[in-house]
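The complex appears here minus one protein chain, its other protein chains still in place.
Moving on, here comes subunit A:
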């Protein structure tokens, strides 16, 4: 239930964004983006051992660590129940504050893992390729590492947005429509 007085932004969410087809297409796109991320990193690993790699630099386990952390973060973020995040919910089922606290801590760890994976990709790129002055095409391995971690993050965002389209919860598009604050600072929501 969205009242016009509580609208925060000037642009409203389009109606075609509420369809089941868009939601399903978003989940398919998220799976495709994750596959693209995985095969980008696998491409750098296969290329490093192929005959086309003229340099002595090879992709090892350390290069896979940022992707592993990003994928674990994506797993945590995607599997958490987003509606448990607000403890002061107005619905009479009443989520306990303990569950909300746990959900927030786990979600924080998930986002920290995702961001750590991206930062790890930048670290591997700088330490292994930029500082020794590796030239193209061997530099492509580091670039593929960066692109892979960025695509995992993008897949997480697309999956979150797609899953929340028809669930009644908040999406990034209509965040300002469902929440308001009392003068004491408590946050209320219309489910």
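Going forward, a residue touches a chain if its C-beta (ideal position, glycine included) is under 8 Å from a C-beta of that chain, and two chains touch if they have at least 3 such contacts; residues count from 1.
Heads up, the rule we're going with is that contacts and distances are computed from a predicted model.
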| item | value |
| --- | --- |
| Complex member absent from the view - protein name from UniProt, among "Ribonuclease", "Protein kinase domain-containing protein", "Putative vacuolar protein sorting-associated protein" or "Translocase of chloroplast" | "Putative vacuolar protein sorting-associated protein" |
| Hidden partner chain, touching residue among A:24, A:55 or A:135 | A:24 |
| Of A:42, A:72 or A:85, the one touching the omitted chain in the full complex | A:42 |
| Subunit A, residues in touch with the chain not shown (by the definition above) | 24, 27-36, 38-40, 42-43, 46-47, 50-52, 159, 163, 167 |
